[in-house]
Every structure is written in C-alpha cells, then in structure tokens.
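Only a single protein chain was left out; the remaining protein chains are all shown in position.
Chain naming follows the written order as A, B and C, and within any one chain the residues start at number 1.
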Amino acid sequence: MSAKINVGIIGTGRIGRLHAEHLAFRIPEARVIAVADVQLEEAERCAAELNISTAVRDHRVIMENPDIEAVIICSSTDTHSQLIEEAAGAGKHIFCEKPIDFDLARIDEALEKVKKYGVKLQVGFNRRFDPNFRRTWELIHEGKIGKPHILRITSRDPEPPPVDYIKVSGGIFLDMTIHDFDMARYLIGSEVEEVYTVAGVMVDPAIGRAGDLDTVVVTLKFKNGVVGTIDNSRKAVYGYDQRVEVFGSGGMIGVSNNKPNTVRLSTSDSIKEDLPFFFFMERYIDSYIAEMKEFIRCVAEDESPSVTGNDGRLAVVIGKAASLSYAENRPVKLFEIL
Amino acid sequence: MSAKINVGIIGTGRIGRLHAEHLAFRIPEARVIAVADVQLEEAERCAAELNISTAVRDHRVIMENPDIEAVIICSSTDTHSQLIEEAAGAGKHIFCEKPIDFDLARIDEALEKVKKYGVKLQVGFNRRFDPNFRRTWELIHEGKIGKPHILRITSRDPEPPPVDYIKVSGGIFLDMTIHDFDMARYLIGSEVEEVYTVAGVMVDPAIGRAGDLDTVVVTLKFKNGVVGTIDNSRKAVYGYDQRVEVFGSGGMIGVSNNKPNTVRLSTSDSIKEDLPFFFFMERYIDSYIAEMKEFIRCVAEDESPSVTGNDGRLAVVIGKAASLSYAENRPVKLFEIL
Amino acid sequence: MSAKINVGIIGTGRIGRLHAEHLAFRIPEARVIAVADVQLEEAERCAAELNISTAVRDHRVIMENPDIEAVIICSSTDTHSQLIEEAAGAGKHIFCEKPIDFDLARIDEALEKVKKYGVKLQVGFNRRFDPNFRRTWELIHEGKIGKPHILRITSRDPEPPPVDYIKVSGGIFLDMTIHDFDMARYLIGSEVEEVYTVAGVMVDPAIGRAGDLDTVVVTLKFKNGVVGTIDNSRKAVYGYDQRVEVFGSGGMIGVSNNKPNTVRLSTSDSIKEDLPFFFFMERYIDSYIAEMKEFIRCVAEDESPSVTGNDGRLAVVIGKAASLSYAENRPVKLFEIL
Partner (left out) sequence: MSAKINVGIIGTGRIGRLHAEHLAFRIPEARVIAVADVQLEEAERCAAELNISTAVRDHRVIMENPDIEAVIICSSTDTHSQLIEEAAGAGKHIFCEKPIDFDLARIDEALEKVKKYGVKLQVGFNRRFDPNFRRTWELIHEGKIGKPHILRITSRDPEPPPVDYIKVSGGIFLDMTIHDFDMARYLIGSEVEEVYTVAGVMVDPAIGRAGDLDTVVVTLKFKNGVVGTIDNSRKAVYGYDQRVEVFGSGGMIGVSNNKPNTVRLSTSDSIKEDLPFFFFMERYIDSYIAEMKEFIRCVAEDESPSVTGNDGRLAVVIGKAASLSYAENRPVKLFEIL
C-alpha cells in the first residue's frame, strides 16, 4: 500500500499558503495535517479553506507530532536555520524556502544538524523545476549545444517590494539574484569562481536610502571556464522578465518569457501582443507544484532531493561575493567568502 | 454563508473524470457527492481517488437525490438527450457535453423540457473559455479590428480516434468540426447562413471505409456578410493545431498554438522549438476548469449560462449542413436543415 | 566570352521602370539598349536615369532592332497578347507581365505564335522567386511534409487601387487572386479541378459599383486530391499580408510576413512590433530581381523558362472559373471554362 506522507507547514503567508494548497489538492501522495503561524488567524484560515485538521501558533506542536514525517518551512528568513535544526533534531525531513540564512556560520550549523540526524533537506529553488529551464538543462546535458561558453540570465521583477521588506530582505543579492546564482550553477554544472558587480539605484531612491540596490549586473567566471552575466532590475514595467541564454561550441539555447495567451493583434499602428505573466505566482506556478512533488517523492521513496543544502549555501556565498564586489569595485573570488 | 453546490456526475470516462477532479480540487464552490457510470468499477475508482462518498451504476440514484442541485452529463452521446430530460424533470441544473444529440428532433424535445422545468443548461463548448479565444473575442468586441470580414479556423488533431469510435461518432462534422462551428458563431457573433464543404479521406482509408472523412475544409457565409473557412485534419503529426484568425476593417487577430516551453535551440543545422501540446487534455485544461467554474457560478448566483442549449443545437445544424454539402457538392443553406 | 543579352523594354510605368533598373544595375549579364512608352517623356526619363541610349514612343523600333534579343513587356494588359505576337514574329524572346490577356482565345493565339516562332516566353509570376515561397517549394519537394493535404493562401493588399484602375483591371480574380492561383499550382504541383467562391464588397462600396469585389475566399480542389483556400482583401490596414501554409501527411510549412526590422518594444501596455512591408514594391523586390535574372539566364543559356505561357493561361482560366462560381453560387469545374 502507498501511505500518504504526513506534512506540517510552518508559516502560512503567501508562499506557505501556496505550498499548502498544492499539497492538499495537487499532490495526492501527501496529506497536510497541521499548519503553524505566529499569526494564528492566518494558520486557521488556511486550515479551514484547505480542510486541514490542525492550526496552531507554536510550530513546536508540529515538531513534536510523531505522525508528521516532513515539514515545510515558509516562515521569515531569520527563523529558517533555527527551524531546520529543530526539525532535524525531531527526525523530520525538511523543505525550506530560500535563503537558508543570511549568515554563513548559521547555515553551516544548520546543515551540520541535517547531516547528523540524517534527514532530507530540499531548498526552495523552484525555478529548477520550471519547464523552460528544465528543458534547457536537458538539452545542455544531451550535448545539444556542445561545451557551454557563455551564459546570460535576465531576471527582472515587475515592481519592487515595499521598502520595509527591502530593509529585512538581506539585500538584492540574497533576496532576488540568489535565484539566478542557483540557476547559473544548475545550468552550467560547474562552480562559480569569481564575480564582478556593477549596479545602481535607478528605480527608486528610497531603495538606495534603505541601503540596497535595484539594478545590478553580475559577471560570473566558472571553474570550467564559462563566463556569464546576470542582470536584474526591481522594476520591469512590462512584467516579470525571466529569460536565459546558454551559448556553446555547438549551438545556443534561448528561453523567452511565458505569456498568458498567444494572441497577436495587427492594426494600422503596430502588431501587439499581451504582456508576459505579471509575477512569480502566475509565472512559476507549475514549478512550485513540481518542486513539492519532487520533495514528497524523495521522502516517500527515500531518495536524496536534487536541490541540496549545499546548493542553498553556495547561492548565499555567491551573493555575498557579489555584494563585496560592488562595495569594493573589483572582481571577488569566492574563496574570499568561503 | 456561501453553501457549496452539490453536484452529481454521470459518466466517469476520460472527460467525466476530468470534470470530477476539477470540481473536487479546483472549484471550492462545488462539492461532488455522487458519481455514476454503467461501468461501476470506473465510478468507484473515481470516487475513491477524489474522496467522493457515493459511486453507483444507475444514474437514477443521482436524479433522485434531493441534495444534488446540478448534474454533469459526460456519458455517451446517445444518452445525452434522455439524461437532459430526466435531469430537467428532477429539477436539476445541467451541464452536458457536446453534442446534445445527433438527432435534431431529439435535441428540440430535450431543450423543450429544459425550458418547461426552468433549469439551467450549459453545453460543453469548452474552447470558448480558453484564454486565447476569449482574448480574441474581447478584442473583437472592443472594436480593435473594426468590422470582421474574414474568419479562418484551423483545427487539427494529432491522431485519429480508433475506427470503432469513428463509427459511432456521428461523423467528423458532429464530432470534431462541431467545436469549430461553435467557435465561428462565438467569435463572429452572427449566425451562419450557408456552408460549402470540400473534403477527403487522406489520413487513413479505414476512416473512409467506416463512412467518414478525415480532412475537411468548410466555407461559411454569415448573416452579417462575414466569410470564413474551417480546416480540419484528423492527423497533424506535429501535434494538436488550434489556431484562429479574424480579419476585419480595422485589423487582424491571430492566435497561434500553445507550447509546453519557450525554448529555442539554434544549432549548425536549424533553429528548433518543441512541438505544441499534444492534445486537448494538455492544451485545453484551463478551459475545462473555467467552463465548470462558470457553470457552478451560474447555478450559485442564479444566472444564465453563456453557452446555451441553442448554441448546442445550432452547431449540430451547421454540422448537418456541412455533411449535406459534401454529399451533394453544393452550397447548402441552413434553412434546408432547420 | 560571355556577351551581354541586349534587351528592350516596352512600357516604363512603375513595373517597367523597376525591371529596367534591375536589368541596368543588378544583372550584369543584360544590357538595356532601348525603352519604349506611349508616353514618350516617361521613356525618356527612364532612359536618362539609367543611362539607356534609346527611348522611343513606338515599340516597333524595339521589335525591328536586330541587336535586341529579348523584350520585356510591361505595357497595359490590353496590349500584351498583341505585343507577344509581334515579338515572337520578330524572333525575340519575351518576358511578359501577368495577365497575358483577359481573353482566353487571344491568349491561345499568342501562345500559338510563341510556339510557331520558337521563342522563349516567361510570364511575370514573380512570387515564385520569392525566398519564402521558393523555400516552401523546396521543402515540399524534398518530401519534408510528406504528401500535401491542405493549402491555405492569404493575400491581402494594404489599400485598394483607384476605382478607375479597378474598372479596367479585369476584376479581382484576374488582377489580384491570379497571383495566388499561380502560387497554388506552383506549390502543389497539380492542376486545379474545381473552384468555389464566396465574396463580398466590404472595403469600399465604390468597388462594388464598379462591378468588382474586394473581399474573396476561393476554395480549390486539385486533381491530386489536395483541398485549399485563398483569401483576399483589397485592404489590410496593417500592410501587405502575404502568407502561405501547406499541410501534409508528414508536417506543415508556414510562411509569415516579411518585416522591415526585428525590433520588439515592450512597455507597460503591450509588446509591439512594426508592421510588415507596406506593399509589393518593398515586399517582393528580391523576387523581381530573381525572376529577371532567371529570364536572362534562360535566354543566355538557351533554357526554357520555368514560368511558362501555359502557367499564364491557366491562372486566367482559374480566375474565370472563380468569377463564374461567385456569379452562380456553385462549384465550377475548370473544364467548363477551358
């Protein structure tokens, strides 16, 4: 018989609520039996809507529930490493949203615990599960473009988050570019060795006053010789811009944006198409389902998740190097951070 | 309080199972409380998987259940008009898959019952709810292309159904082109007056031996002067081909196919993209959810469904005219059929 | 030594001027030594600009010049068959703009003379030499789409010609659709057997008052079983619309419009592209050069032109059948015209 995996979710904000819904309705192999949120009414509403039996304020109720095999950590970043340690100590498998922590030492401690207690840990780099990027990865690994030479990632948000969020976000490199650092490592299959950053505050001076940047271009050198660039903006007025290009000795792969429809309107003035999907909840919905399916499958079949704690750690390392590069206007090697 | 609409589903084959899943997991305003299928084990499996309490062989259990407000008719076409009449007599609102019947007199009787008992009836022309075609409709109705002049619909399946199915399908015009006839009426907003058909058996001689065609081009004249063409093939080797173009005095709208990813691979040989979605279950999944949401909303809010019994009837009329046109190789006016 | 082919041009209106320029500057194998036009100052201006030594009013000066091996007939349609006969009688090879004549008997007489005197005749179906349509032809003939089943041609002008022109144009089928009839025969490589026309006056009532149509859809049945449609409009506000699609047992070829640039502009409102090339002088410029190169090459190397007098004749036959079909609202077989 195939028993369902019992899951507890910690944090029922936007992303926690999303994972809860997917686990409840789209992944028959899982059963959410408890949700926790420091704002209890959030947890309760989520539980009511999704027919989940238990909603609590204190996440320890989940940690102590012996029926729960796996926890989904969707609380604020400053709680991630602590919750990972608790869950590992309780013998529960862990899915944790990115980033693991802003502090490398705390990440290392948490990963140490995960290792010590032998639980599984998957980090929420959902874009690896997106059909476009997954197909790109496949084509690269089938050798369709030969040996990669140049990588280009464009990743632009439709609008900046509130400045209050930016202040606690860890900065653009750990909040936004971190997804692209992971994508770069995922697609190229080699480690980043050195980064160089140019950047500015072009979208909103308030972001600068909060100590952050809103427009960045990061150049990457990989161990295998590949060179790449990532460009980010906090505000693309035409919507969420999520593209990748990998150029190699045998060809090139280009990924363009996903659109809500394929309609083209030709008038006396121009040919028009509708804008791409507005933001990540619309654009990446399939990848959120796929990453959670993968996590549940790994738990059920006792396999290792493909997005590891080390992946979570290295994206933070690159982010810190990119930040230092900007501060000192020089290329920074990753071993300076490690 | 917003009570859920209790629904019974009759027929749990491929399309019935799909509607059941959507009603169970994607449409919180509905609750499926019973499923029926002449193959009981099908109904039972569906009920088990989707947590539905009742599974029966005899659909009358559903008709007689006073808790059920609405029925979803997904059984074979030859049962549709009878089931509509029973459901209407039982005071239940009705969603019925297309076509209503192959016989116009039977359709008329069924619609008469629907009218008499004052229940709602929505016919399953799901493509009207597809984002591409809905957007096309919107742009036309916003006047973006002025007055329509020419309509072109391309609708090709990736592979023909089994010949055994073809024998009971009612023929390509009532089985396949019927969707395009409805799309034509929906987009142009005027009635078809005359049709002319050229066609052949090009895909598989067995289809011809079964008395059917596999490749057809139907020309349409509308009351408002618009002229249009529909082309169908039972076998497009590159996958499900679902395109529309509307040309008017002020511009043109073109709809291209939906794709599973946006990847383009450039090699020394060519630039390649993956094929479109394979068939209707992949391509039109969103429209199936949307049509069912609309039906449930109409029941809940006591509104009239936008896809009416008359829409279901007229698509059959056009199909019969197209068939007669082919048989006699002449343009056929719809009043010859009506 | 490779002597140049001496050419005379009859008619220096828009299209004659264009051929003259190509022969003078783009086709080193040819030399234009005389131009004639009933409006002498037109001929003189053309000669002056292109460094052509002789400009005359009377085309017989060209016919009688023993140095001239080939004539390019670009005068008004009502003179074509007469000029072909004269040129053939004078032993000159002939390039003639379409249509050869509106009268089939006159076409037959002219072609008879061409045959009798053994001169070459190429008819100006320039679109066969367009890179898009040539590539389509190649792919079909390489078997890339298997056996063709369905053909679709869209051919729409950006604006109608003056009504005074329409009155002498021979009607839309012989003036505009004629190019599409030839394209259909060229791509499918089989003869049209039967046509059916639906049409209307939707662009400008003045066109209707002049006895012509401005919007037509012609259905074609070919001897080899292929079915096809052509749609025309005299006014596509978004510019010259020249597309073709051929669907077959092994795939599909689609041709989209040529654009003046590849720029895409994304704003908060939509994604925009510039319109396609405005009209045939911009869109088909390469094909005009290529057809003339081919004609000169055939003369120089004593080969038969690929676009024959019979091609010119058959396009007229189909046009007459399409016109009759509209008049009588019934499918018309070509043998009714022949």
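We take it that contacts are C-beta pairs under 8 Å (C-beta built on N, C-alpha and C of every residue); 3 or more make two chains touch, one makes a residue touch a chain.
Quick caveat: nothing in here was measured; it's all calculated off a predicted structure.
Chemist: With the full complex in mind, choose from B:T79, B:S266 or B:N329 the residue touching the hidden chain.
Modeler: Final answer for the missing-chain contact: B:S266.
Chemist: May I ask which residue of C:G91, C:G189 or C:P260 touches the chain that does not appear here?
Modeler: Residue touching the absent chain, from the options given: C:P260.
Chemist: In the whole complex, what residues of chain C lie against the chain that is missing from view?
Modeler: Listed in rising order, the touching residues are 25-26, 28, 49, 131-132, 135-136, 139, 144-145, 250-258, 260-268, 274.
Chemist: In the complete complex, which positions of chain B touch the hidden chain?
Modeler: Chain B touches the missing chain through residues 236-238, 266-275.
Chemist: May I ask you to list the residues on chain A that touch the chain which is not drawn?
Modeler: 146-147, 149-150, 152, 154, 156, 196, 198-200, 202-203, 215, 217, 219, 221, 225, 227-229, 231, 233, 235-238, 241, 247, 249-252, 329-331
As a convention for this text, only the chains that are shown with their structure count from here on.
Chemist: Just by CA atoms, which chain is the most central one?
Modeler: Checking distances from each chain centre to the full centroid gives B.
Chemist: Which integer distance in Å separates the CA centroid of chain B from that of chain C?
Modeler: 43
Chemist: Averaging only over C-alpha atoms, locate the centres of chain A and chain B and give their separation in whole Å.
Modeler: One centre to the other, that is 39 Å.
Chemist: Can you work out the whole-Å distance between the CA centroids of chain A and chain C?
Modeler: 58
Chemist: What residues in chain B touch two or more of the other chains?
Modeler: Correct list: 250-252.
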